[in-house]
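The complex is shown incomplete by one protein chain, all other protein chains being positioned as in the whole.
Lettered A, B and C in written order, each chain numbered from 1.
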Amino acid sequence: MATMNMIQALNSALDVMLTRDANVLVFGEDVGYFGGVFRVTEGLQKKHGLTRCFDTPIGEAGIVAVAIGMGAYGLRPVVEIQFADYIYPAYDQIVSEAARIRYRSAGEFYVPLTIRTPYGGGIFGGQTHSQSPEALFTHVAGIKTVVPSSPYDAKGLLISAIEDNDPVIFLEPKRIYNGPFNGRHDQPVIPWSKHPASEVPEGHYKIPLGKASVVREGAQVTVLAYGTMVHVALEGVAEAGVDGEVIDLRSLVPVDIDTIVASVEKTGRCVIVHEATRTSGYGAELSALVQENCFFHLEAPIERVAGWDTPYPHAHEWAYFPGPSRVAEALRRTVEV
Amino acid sequence: MATMNMIQALNSALDVMLTRDANVLVFGEDVGYFGGVFRVTEGLQKKHGLTRCFDTPIGEAGIVAVAIGMGAYGLRPVVEIQFADYIYPAYDQIVSEAARIRYRSAGEFYVPLTIRTPYGGGIFGGQTHSQSPEALFTHVAGIKTVVPSSPYDAKGLLISAIEDNDPVIFLEPKRIYNGPFNGRHDQPVIPWSKHPASEVPEGHYKIPLGKASVVREGAQVTVLAYGTMVHVALEGVAEAGVDGEVIDLRSLVPVDIDTIVASVEKTGRCVIVHEATRTSGYGAELSALVQENCFFHLEAPIERVAGWDTPYPHAHEWAYFPGPSRVAEALRRTVEV
Amino acid sequence: MKNTPTLSLHIPEPEARPGDEASFDRSALPPAGSVPRPPTDVCATTIRDLSFSLIRVLDEDFKAVGPWNPRLSPDVMRSALRYMMMTRAYDERMYRAQRQGKTSFYMKSTGEEATNIAYAFALHRDDMCFPAYRQQGLLLARGYPMLTMMNQVYSNAHDPGKGRNLPVMYSSREHSFFTISGNLGTQFPQAVGWAMASAYKGDTRIAASWIGEGTTAEGDFHQAMNFAAVYRAPVILNVVNNQWAISSFQGIAGGEASTFASRAIGYGFPGLRVDGNDFLAVYAVAEWAAERARNNHGPTLVELYTYRGEGHSTSDDPSRYRPSDEWKAWPLGDPIERLKRHLIGLDEWSDEKHAALGQEMADLVRDTQKEAEAVGTLQGGEQPSPGTMFEDVFEETPWHIRRQRQQMGV
Partner (left out) sequence: MKNTPTLSLHIPEPEARPGDEASFDRSALPPAGSVPRPPTDVCATTIRDLSFSLIRVLDEDFKAVGPWNPRLSPDVMRSALRYMMMTRAYDERMYRAQRQGKTSFYMKSTGEEATNIAYAFALHRDDMCFPAYRQQGLLLARGYPMLTMMNQVYSNAHDPGKGRNLPVMYSSREHSFFTISGNLGTQFPQAVGWAMASAYKGDTRIAASWIGEGTTAEGDFHQAMNFAAVYRAPVILNVVNNQWAISSFQGIAGGEASTFASRAIGYGFPGLRVDGNDFLAVYAVAEWAAERARNNHGPTLVELYTYRGEGHSTSDDPSRYRPSDEWKAWPLGDPIERLKRHLIGLDEWSDEKHAALGQEMADLVRDTQKEAEAVGTLQGGEQPSPGTMFEDVFEETPWHIRRQRQQMGV
């Protein structure tokens, strides 16, 4: 066991996999010599060699496309898209190719590709360094979408993603790379070392894709969240003073429907929290799923707390970011019904 | 008034706008001399000239990008993406640029761009000529998404889209270009000429974006649909023998919330129908909206009838396509609660 | 401000439209044998002019001339002729099958057979190919069963793709033939990735890919070119310039002001232009590029200069946008006819043998078609079961797809 922040945990996952499997290789913009703009690939080129962790041209479509070709060859590429906001040039290769090749070829070819990308707000990144595009992937058959919320989960989920034989979009909530930010931007930053989930085994371990984690048990209302919003949700529960059950989804596709349903059947109430713009966000799918599966248990409308339906505005970081107070308000409304 | 099928109505809209406004121009793959693979732009180059309706390289990103630049200049480009399945190479230009330029520049620049694209299944087009990607646009702030279901609406909505000062994704349900297909693929095709909505004025008229149309009034259950599914929904209502109120949304963003809420408050029940894959489809947003706005009126779970969460498989056209029987089943389940 | 003229927008137009006389004046053709053949380890910067020339081996008398003559044995050439004729016969039948309603769609490769069949001979059997939709000849020439191809076209129960793909979207890992995509150009950078993987593993296999000249306009063309250049990937990137996309001529794709082969110059690797209707020339160029790749000298772009003899697909009617006699006017002839005449000139073939082979191919295709139709077509017979629709989305089917399958009761 070692104490790691999320960057270190992700780095450790890559290191473990590069060490174990000669078919794993890591590449992307600035990930080689420099070690990535968020330092997640630091030291890997030096340790594992130039051809196993290297820089690429600034062409996200090309990065994903060559990774698909490598996957077809039999490698297990792990690529970094520098910011999720820059994944769109690769969108066609992801949704028309990576997601389709197993189906198209009836299993003759498949793409064991992991696409890591920092996402989400809270860092004054403005419109093009803050986006949360998960719903643009959850709608696409053939892709898994995963979001960790702690160093421990990050490493275990990333190893699972790399070992998975299907393409995985691995969204890294960059706001919590260094600490479990709970949305209280006016308070000092808490480092991961103060949090139990920073205890991370140094070797190989996995957290299965498709399994949620109940991070706080509660009886009054179910809160569904992922990424940074798990910590914000916990803070919102505290602020509202309600007995909320907070579920960290971890995987969005496949989603852990059993854990969700069991909780909502127990609480009869549900609040969904995400950073992405509200309309057609993944919260809509969650709301529909809960409603379909738990209709007769619901005692109050399911609420969504989400990013506003605008681009992410630089100076309005905290007015845009769905912080604990907005979560708390929704919780109060929900339990009062 | 003339009798038009949907192709003719769309052609007429383009012709009217090319005639009225020298800033309107039309381009895309095969749209010039040939008149488009679905013939929507037939005759326009000959009538309006080579520079007003022309062919482009096969580069969807380039098509949308140059249209954005033209929009910034002051033109009103109308581009065709040959199939919605091929819009992904242009995705970055659409979501990061067209959708953002007004916001980014605080209104100094804007993009009065219309992107027409045939979409949807029912034509044995297989995986790459059948997709319904609307939810990938409804999630993006700054884009309007419009889907007509009849010749009359198609022309009026397309003219509104062209005159709109923001980018509009205009999805043309290709299965109903020639007739109001109701999902009964084993029955002879009905031509538009038998349908009242094929009566189309030859001149200029508009149908406002953001207004739904109640195509069948009913008391028992509300059915939300758009595009081809409007006709399938009507057929499903008939098959189920329920008194369904069928709403043709026409615009997905902005959506006509008032019409939806009024109907569901009346019926207490709601079934949503779309062709797109179910998970994170636009039906999820509709379900969430209905649930949030009408929770205390709901007497049964909202159901979604949608495409399966797989790519669109060629030989299984009718097993995949959400036809009237699947709608009818959902309606029966819903009214029986 | 200076007094400048008003600007005007240039829209490229082909030389001839329906009703006009077909014309290929622009295609100034250097004589066969006139282009030098550099060593395969040549520095790309010294052979830029090859991008603007045209490598030809068969001359007007169907003799093989010049430094690019690959000196193939008559046996190899007869075998190549066989596969070209097999492909043409196959295309002819499947086209008709679509017209008879037995399937939804078909795409012929008439006139372009040499552009890919030559690669089946020049490449190793396990070199990986990333084809577009018009390289069926390559698959036949690699020995893939024609019956299985027909089963794919018919989407019947024996289609290895389980009826999921449009007709002609073949896939065969065993034949090193990558699953064809309906999205243009996506396979080009994937081929580069496969080649990079092979180099990364210290393998000896190389990759090849094909796209049409229209498809070079996609961003993926640039990704392929750039990644191939940066990492010196052992890959052959082929652009089949058959003069037409669907209704748009190669000028709309960017072919008015330069050649497609010359795109390679800006990336710093060789771009060769070859008579695509000359089997020997295509073979020679493929062999050159393969040897270069295999010896770690990196990628080659090959422009295969040819003509699409038939409609784009069964959904197309070319008489609406080009003169109906344009194929006849094509100055580089028919690859089958040319190879046949070459072999006859060598006394290794005859009109009688040719007619007999034609008949043999027609019979083969007809018999195979009967077999395939005995299984089923899109319209009837044995078809893939709907339940298979839910398989292979993921390696393991997750709950939501399982639930949907249950809901459908299959």
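The rule is short, and it goes like this: a residue touches a chain if its C-beta (ideal position, glycine included) is under 8 Å from a C-beta of that chain, and two chains touch if they have at least 3 such contacts.
Note that the structure is a prediction, hence the values are computed from the model and not measured.
Participant: What shown chains come into contact with the chain that's not displayed?
Facilitator: A, B, C
Participant: From the list C:Thr204, C:Ser350 or C:Gln379, which touches the chain that is not on show?
Facilitator: Hidden-chain contact among the options goes to C:Thr204.
Participant: Write down which of C:Arg17, C:Arg96 or C:His124 is the residue touching the left-out chain.
Facilitator: C:His124
Participant: Footprint of the hidden chain on chain C, which residues?
Facilitator: 1-2, 4-12, 44-45, 48, 51, 124, 196, 198-200, 202-204, 206, 217-223, 226, 229-232, 234, 251-254, 256-258, 260, 262-269, 271, 294-296, 298
Participant: Footprint of the hidden chain on chain B, which residues?
Facilitator: 25, 51, 56-57, 59, 61-62, 65-75, 89, 92-93, 96-97, 100-110, 141-142, 144, 164-166, 210, 253-255, 257
Participant: For chain A, which residues lie in contact with the unshown chain of the complex?
Facilitator: 29-30, 32-34, 37, 50-51, 54-62, 85-86, 88-89, 124-129, 278-279, 308-311, 313-316, 319-320
In this text, only the chains that are shown with their structure count from here on.
Participant: By Cα centroids, which chain is closest to the centre of the whole protein?
Facilitator: The most central chain, going by mean C-alpha position, is B.
Participant: From the mean C-alpha coordinate of chain B to that of chain C, what's the distance rounded to whole Å?
Facilitator: Chain centres of chain B and chain C, defined by C-alpha means, are spaced 36 Å apart.
Participant: Just how far, in Å, is the C-alpha centre of chain B from the one of chain A?
Facilitator: 32
Participant: What parts of chain A, by residue number, touch at least two of the other chains?
Facilitator: In chain A, the residues touching two or more other chains are 89, 92, 96, 100, 103-104, 141-142, 253.
Participant: Touching at least two other chains at once: which residues of chain C meet that condition?
Facilitator: Residues 162, 164-165, 169, 181, 183, 219-220, 393, 400-401.
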